[in-house]
Structures are given as C-alpha cells and as structure tokens.
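Take a look at the structure below.
Yeah, one chain of the complex is gone here, protein chain that is, but the others are all in their spots.
On to chain A.
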Amino acid sequence: MLNFINRQNRYVLMTIGAIALLVLPLILQQGGNAWVRIADAALLYVLLALGLNIVVGYAGLLDLGYVAFYAIGAYMFGLLASPHLTDTFPAIAAAFPNGLHLPLWIVIPSAAALAGIFGILLGAPTLKLRGDYLAIVTLGFGEIIRVFLNNLDHPVNITNGPKGLNQIDSIHFWGLNLGKPLTLFGFDIASVSLYYYLFLGLVLVSIVISHRLQLSRIGRAWMAIREDEIAAKAMGINTRNLKLLAFGMGATFGGVSGSMFAAFQGFVSPESFSLMESVMIVAMVVLGGIGHLPGVILGAVLLSALPEVLRYVAGPLQQMTDGRLDSAILRQLLIALAMITVMLMRPRGLWPTPEHGKSLQNNTAK
C-alpha cells in the first residue's frame, strides 16, 4: 500500500508520526483527562489486539475467549498489589502489615506467567480441534473464568465476587509514581498522560516482537499451520508445540495488558471481562486486517476510540429522540453497523495483508 513512498520519505513520515504520538497526550490533556483516557484505552486495546493477532492471525486458531487471559492478568496484578489478600488471609496480613504491595518486577511477570500457563492449559486439550469447534471451546473457557471470578468470594474470599478488587496500586518504578502527575520543567504532565507513554512503549515493544516473530522460523511455521495443517505436519513442523506456543504467547500478551489495565484503573471487577469484550477484540483483529500488523492496529484504534469520540457528539441526537438513544446505545449501534458494513465492503479487512489474502481466496474458491 505504501509502495509509492520511497525510503527517504518514509523516514520523514515516521519521524512526524513519532513526534505526533509523543505530543498527542500533552495536547489532549489540555481538553481534560477524559480525552487522554480514551487514548490510553485505545492503546490497551491495541496491545490486546496484537496479542490475539499472534493466535488468530498467525497461527489461525480462532480464540473467542481471549479476554480470559486479560482477566487473569488483571486479577493477578490486583491480588498481589492491593490490600485484598491481607483482608482474607491473616497469615499474609501478619507477614505484610501494610498490605500486600509487591514490587512491579514480581507482579507483572507473575501476571504474564500465570496467563501464559492458562493459555497453554487451554491449548493442550483443544489441539485436535479446529475452526468453529475451537472457537466454541475457547468461548466456553472465557465464560468459565468469568463465572469463577464472579463467585470465588465464597467460601474463601479470593476474588471478592461481583464487587471486584479495589485500591490497586498504581505503577511506580525508580521513584516515579504514574498515579501522580509529574512536573517537568514547570510543565505538568497528568497521570493519565504518563500511563499513555507507558502503554505506547509497550505497544512499540509488542509491535517489534510481533514483527520479528512473523519473520522468524516460528512465525513461518505458524503461518504454514494456518494455511494447511496437514501439509505443515508432513513438512516436519511440530504442530503441537507450535500451537501451544501460539496460545501461550498470545495469553502472555493478554496477561501483561490485563495487569496494565488493573494498575491504570485501580479497580477490577468481572464486568470488564465479559464475552462481549472477547468478541470485540476478535472484531478489531478481523476488521483491521487479520495477520497484518498495521491493519490490526488500525482496527483496534477505530473500534475502541471512535465510539468514545462519538459519545461526545451524541448529545444532540439524544435530545432529538427524547433520550431514547443515549450515548451508550448509540455507541453500540454504531459498532454493530461498522462491523457489518466494513465486512460487507471489505471482507478481508480494512488494511489486509496481500499474501494472506491470496492463499485464503484460493482456499475458499474451491
């Protein structure tokens, strides 16, 4: 798509883009934190979509329960970095009289690892399944996790049930607390903007990892499995291990995003991890252009940020319809219509990858 741009122009464009991304929150925060918050949420969704893209886009494993890993990461962070566990277990309260506030370099890796382990646990029994069977099992897995989060407040209060966990620590490292605004050279940077930079950094790291994966032997093997599993197996690819790796890796991304979400919100509850969220993340990946990094990012930004922006212009419409069409409903309506129309106009996504499309078209036109 960008072939007409030569190398030099491309560097100029990238520099402009980078500066724009860096300055964006500082401009947005002038209009209130809500706008920066939208940008933060969009970046979190980009992170999630990139993780799911490894599973669905590269390895071709349709996962409709991806939000489970997001939830596991968020709850792990919430449990290890909030006073909740000390309330439930006297032993922990005795060991940590000020509440359990473990340092980040323990909390985030354990959130990522736990999500990864669950990813592999989910993958293991489903290796034989393909396509829609896999979709429905992963969907079930997501629901199982959510039901447990909702009910594990009894007999031992672990997840605090539907009330959720609160008082979760914000992210702080090297004396820098992202929960508080930072004053640099007399210029205030709001807490949400600090999170923006953190998430932006994570997104960039994820893009690099995803890109390198795609070019690596592992990525090639995943795509071979996606295109034709039997042929891939015949060529000596260890499909079992590679599928597990894809599940595990995607889940790890989900776990890290989850812990970021928990720290950013300071609060987690099962409500944030409904099936609709999973579906939304799949929609982002597919809408943008499955398996294609720029497309996935585009899809995530569009589906997460656009409706939030529309929320602010929904006022007049709400008045016109006597409040029947409030902003939340309008948002849902627009998302649904966007999903349908985009797929009808561009079934391979807004910004599809050329290679992927070719092989898929051959497959379906048999």
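Here is the rule we use: contacts are C-beta pairs under 8 Å (C-beta built on N, C-alpha and C of every residue); 3 or more make two chains touch, one makes a residue touch a chain; residues count from 1.
Methods note: contacts and distances are computed from a predicted model.
When the listed names "Na+/H+ antiporter subunit C", "Acyl-CoA reductase", "Transketolase C-terminal domain-containing protein" or "Branched-chain amino acid ABC transporter permease" are checked against UniProt, the chain not shown comes out as "Branched-chain amino acid ABC transporter permease". Screening A:R37, A:H84, A:H292 or A:R348 for touch with the missing chain picks out A:R348. Remark: the omitted chain is touched by one listed residue; of A:L52, A:M76, A:I108 or A:L139 this is A:L139.
Considering the whole complex, the residue from A:I72, A:A262, A:I297 or A:I335 that touches the absent chain is A:I335. Residues 60, 62, 125-126, 128-133, 135-137, 139-141, 143-144, 147-148, 150-151, 154-155, 226, 229, 275-276, 279, 282-283, 286-287, 290, 324-325, 329, 332-333, 335-340, 343-344, 347-348, 357, 360-361, 364-365 of chain A touch the missing chain (whole complex, contact as defined above).
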